[in-house]
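A single protein chain has been omitted from the complex, and every remaining protein chain is retained in its original position.
Residue numbering begins at 1 within each chain, and the chains themselves are lettered A, B and C in the order written.
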Amino acid sequence: MLIRIGYDIVFEMPAEIAVVALVNVHPSRVADLREPDTLILDPPSEVHCYNDTFGNRCCRFVAPAGKVRLSNSTLIHDSGLADAVNPRAREVPVQNLPTDVLRYLLNSRYCEVDRMSHIATELFGGVAPGWNRVQTVCAWVHDKVTFGYEFAHPTKTALDVFTERRGVCRDFQHLAVTMCRALNIPARYVTGYLGDIGVPASPTPMDFSAWFEVYLEDRWWTFDARHNQPRIGRVFIAAGRDASDVAITTSFGMANLKQFIVITEEVPEAR
Amino acid sequence: MLIRIGYDIVFEMPAEIAVVALVNVHPSRVADLREPDTLILDPPSEVHCYNDTFGNRCCRFVAPAGKVRLSNSTLIHDSGLADAVNPRAREVPVQNLPTDVLRYLLNSRYCEVDRMSHIATELFGGVAPGWNRVQTVCAWVHDKVTFGYEFAHPTKTALDVFTERRGVCRDFQHLAVTMCRALNIPARYVTGYLGDIGVPASPTPMDFSAWFEVYLEDRWWTFDARHNQPRIGRVFIAAGRDASDVAITTSFGMANLKQFIVITEEVPEAR
Amino acid sequence: MLIRIGYDIVFEMPAEIAVVALVNVHPSRVADLREPDTLILDPPSEVHCYNDTFGNRCCRFVAPAGKVRLSNSTLIHDSGLADAVNPRAREVPVQNLPTDVLRYLLNSRYCEVDRMSHIATELFGGVAPGWNRVQTVCAWVHDKVTFGYEFAHPTKTALDVFTERRGVCRDFQHLAVTMCRALNIPARYVTGYLGDIGVPASPTPMDFSAWFEVYLEDRWWTFDARHNQPRIGRVFIAAGRDASDVAITTSFGMANLKQFIVITEEVPEAR
Partner (left out) sequence: MLIRIGYDIVFEMPAEIAVVALVNVHPSRVADLREPDTLILDPPSEVHCYNDTFGNRCCRFVAPAGKVRLSNSTLIHDSGLADAVNPRAREVPVQNLPTDVLRYLLNSRYCEVDRMSHIATELFGGVAPGWNRVQTVCAWVHDKVTFGYEFAHPTKTALDVFTERRGVCRDFQHLAVTMCRALNIPARYVTGYLGDIGVPASPTPMDFSAWFEVYLEDRWWTFDARHNQPRIGRVFIAAGRDASDVAITTSFGMANLKQFIVITEEVPEAR
């Protein structure tokens, strides 16, 4: 399957500022690209790209005052398979986790593991460890939280989501991630593209999406507390402790968003 | 100058659990060691050490149920010089910062940069950038916050410190770190040894200490919002975004602290 | 001057529930009414009215399942004078305040006086006491906070407004009220009607408004951190510690708002 992905984002900058953008597909998906995946800036500006400590592709540049447009469109090959489901995947005791996975057990800005450990233990401590426990967390969050763009709030944390029960994509994942970490299951927040492939088209405009991954058995597995069903065509951009680590753009100063278009569409394969 | 440093910590574990300890001196100080710096466990247990993504030396092990003692005593050479002071050190525009420094501008669990940016700008936005601005932040926190062990609270954040104006070592540094980041000055939280060398002896028992570092000009510089004066004999253990990244011990389960002794003393150099 | 005031509010109730409505003009304005001020329910239901401990007129009733409409339109005489301004009004030392005013110095749900006392003292402790200090608080909040209906959030507190700097009417007043109380100036939250009399018409639909009052010299005085200018034609409905005490409607169960129309218009006086 081929998927066209892209974005067309316009900011109005009151003054020159530094920006870091996480808009490239993740290094793990680069081999699937069928067209270049290069951030185009208008006006043009020098872009310096690097991998952060989470392994994400980051691009930094200086945005001049005035309108700044970030765009790209590329084509990626996808297996066309839905998210893997493996009810036999076991939780790994902390002592057996790879060292680079340990940080995904800790607190982060929007995931207050320290404040939610009693809550998580009460709700899910009695569920048998393993895939099914993560799935139980995921379904619980999906069932209890109501989705709505009007519920977005830039500083909303997992505990806020737990009390309010309303939010956007990122809020669902933050709550599920925090619950998992509180149960000593490594969990990380993922941003990427997710189109409507295989499901009814959404009435809302496309956006980047968020989901989460947990480490079970010997690898990371995809879960999505927003949709709570295996989906086809996720394109992984970046993973981190929470949304603060993997914001699509981080502007070090004032930046007013003027346009935000995201494209994720299956395209027929040429014969 | 030679400094004897060490610790003798006892936990009572209700059940076997995994522990990560950050008790070794930082790799940058290993060359100064005059005796081995090895975590001793009683009962003995296999210890696996590694460097985390912040560059800190971490040791992980499985603590059995019952009493577990972590101890060591080592000798380290120190310049005997007080913390460097350089009023000419300039702030680096974000676009010129090394990429590995950028993460120290972001939010973290106890440093809610997003919630404190207006406050920091109002208080310090008008101060001329550079060393003196950081020193102004450091002195402000030092003056406004009252120290007391009874004010320690495990989930206290920088905003909490800002409203309460009371706390322990880590609280002072979290508030200062958050203010700096909100001003686009990279700041990181540091744990280490700090004795009474050159100052009146403290009436309270020794503890590990915390301070913070900011990136100015071309390197990290030491500041300490708790003491707000250059000190002699800091021994760097670990740096991270905040206390959550560099806890002395992180126990993945219940661990009851029974004894906590820390030693930091200048010793005469042998001729 | 005559002002037509009224409301037409429709809820969809999933089940029968008790409702308390604060929609009548305040007892202090009853003498100004030129038409009856009676809550009309559709479907009709028995309404029991009483004064709460703050002196507000409250009406309680049982709303049946299904659509429930609350409406009324009445005519009130107004002096046509703008809010009184008295720069000579003095702050009253707490020991000289009337006892029934003391409760307006305390904490309430959305006014965390305990968490904001250091902040208020730093910002306004150095301003000479009296009318001008309250006006300084009012102007500060007005200048620092950005208005927007999209920033409304049901659990937003004064401290949240202080960190976010965005909100609706009630948020401006909560922050100003909290600052005043932290300075030992009694302050209360007021809801009422406020039309566009004497100012450019607002592009947004009419709503109930909120302002606040402070006790100076020997009485309560009107301030409004949202508009920060004397206005004509305020019609006082209710006062309390904060928005929680004087919600237009408090539903003890699920109630889905379907329509919310508020009218406040000057009408020509008949000869």
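Note that contacts are C-beta pairs under 8 Å (C-beta built on N, C-alpha and C of every residue); 3 or more make two chains touch, one makes a residue touch a chain.
Computed from a predicted model, the values in this text were never measured in an experiment.
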Residue touching the undisplayed chain, where the options are C:Arg4, C:Arg34 or C:Arg60: C:Arg60
Option from A:Arg4, A:Arg34, A:Arg69 or A:Arg165 whose C-beta touches the chain left out: A:Arg165
Options C:Leu102, C:Val199 or C:Leu257, residue touching the unrepresented chain: C:Leu102
Positions on subunit B where the hidden chain makes contact: 150, 153, 155, 163-164
In subunit C, positions touching the absent partner: 17-18, 20, 48, 50, 52-53, 58, 60-62, 93-95, 99-100, 102-103, 105-112, 114-115, 154-155, 184, 244-245, 250, 252-253
In subunit A, positions touching the absent partner: 115-116, 118-119, 144, 159, 162-165
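As a convention for this text, only the chains that are shown with their structure count from here on.
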Taking each chain's C-alpha mean as its centre, the one farthest from subunit B: C
Chain centre separation in whole Å, for subunit C relative to subunit A (CA means): 41
Interchain centroid distance [CA atoms averaged], subunit A/subunit B, Å: 31
Inter-chain centre distance, subunit B versus subunit C - centres from mean C-alpha coordinates, in Å: 48
Residues of subunit C touching at least two other chains: 163-164
